Structure formats: structure tokens, C-alpha cells
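Moving on, here comes chain A:
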Amino acid sequence: MTALERLEVAAVTLQRGARALLGGLSFDAVAGEAVAITGANGAGKTSLLRAIAGFTRPVSGQIRFLGADGELDADATRREECHLVGHADGLAVGRTVREELVFAVRWTGGDATAAIDGARRLGLERLLDLPVRHLSAGQRRRVVLVRLIAAPRRLWLLDEPLTPLDADSRAHFGEIMSAHLAGGGVIVAAVHDPLPISARTVAISG
Partner candidate 1 sequence: MTPHSTLFRRELSLAWARGGGPLLTVGFFASVCLMVPLSIGAAPGRLSAVAGGITWVGLALASLLSLDRLFERDFESGALDLVNLGPLPLETICAVKCAAQWLASCAPLALAAPVAAIGLGAKVETAGLIALTAAIGGVAFAFVGGAGAALALVSRRGGVLIALIVLPLLTPPVIFGGAAIANFAAGLPWTTGLILLTAYALAAVALTPFAMAGACRNALS
Partner candidate 2 sequence: MTGAALDMGRYAASVWPAYAASAAGFAWMIIDTLVRARRARRAVETLESDRRARDPKT
């Protein structure tokens, strides 16, 4: 699988119910670059990330993934190269952090040891055997972020990733993001407050 070099969003318009969103938005994101999507609530930031992840089909325009030698298959790229971190954390409250974390990491290409190491790096090792329901929102978000570092995938789609995190977790996550970019990764994040790393801003109107 040739690696993902460039994400191309070309004149994309989405539809939610009867409303058209993004009005033909175009932007690129190349390896090693972060793009911050800003805009009012309901402007379509989340819908854009879900469209890139392949969940919603644009009414018009195209979303393309390009490798070193031309266009890659969108479905395969999404299945192997794409992380989506949404508002919902995707964790089953009934199971323990360890079980959910190992499942999520193994499912997205990492392995159990990488999951546990990642948890240790983000200071979660004490919580591993707690059921997820006992975790705070910030701790749950850190569990999700472990998936990003434990299962290496080039494209990170982050929907307001910093909101539930406290100050030093934000700084720590900033370092993780810059390491990802340095390694040739791509980040597209929908944000309200600016990211702790340098990023090109793309504003979308309602």
C-alpha cells in the first residue's frame, strides 16, 4: 500500500436534511502538514471530517487520496490509513479500559503491547482495569488518543480534540501531533480554539 502523500478536497458540497453545507469547499493537505478547520457551529465541520472518513457522500465535488504515484483507492485508504476522533469516544461503558483499548488498537492495525505502552505514555496505566464508565471525559479522550499513537496511521481526522483535555494534557498532545507531522503524517482538525501546533487555517461559512 503506497503511503498517503496528499489529501485533496475539491469543490465539495454536503447535504444535511435539506440544507447544503460547505458550498463547494476546496483545500489540500500534504504529508507533514496540519489543517485547522474553523467555522461557526453547524457550519459543517464535523460533516466534512465524516465525509473525508467516507461516512457521508458529498452531493457534489470530490475527496481524493493521492500517493507518490497517483490516486489511491479511497475505501482502502480509509480502512488502513485514517483515524477519526469524534465527539463520541466509541468506548463501551460496560467493558474495562484495557479491553476496549486493546480492541480499538488491534482493530486499527496496532497490537496489544503497543496499546499498553501508549496507555502508560499518557498516564493511564492505573486506570486500565477500571470499567470505562468510571472515567472522566478527559481520561476517556486520552484513551482515544492512545489509539492514535499505538496504531500508526497517516491521516488523523480530529473533531475538537482538545476540548475535554486539561492544560498539560493539551501540551503533551501538542508534542504527539508535531511528532506525527514530523513523521510525514497529515492532520485535519475541526477546532474552535487554535491548535498547539502551527497549522494552516481553512475557514468554512454556514
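Points to keep in mind about this one:
As a working rule, a residue touches a chain if its C-beta (ideal position, glycine included) is under 8 Å from a C-beta of that chain, and two chains touch if they have at least 3 such contacts; residues count from 1.
On how the list was made: all candidates are chains of the complex that A comes from, given by their letters.
The structure displayed is predicted, hence computed values, not measured ones.
Screening 1 or 2 for touch with chain A: in this complex the touching candidate is 1. The part of chain A that touches candidate 1 in the complex is made up of residues 50, 53-57, 78-80, 82-84, 86-95, 99, 103-104, 106-109.
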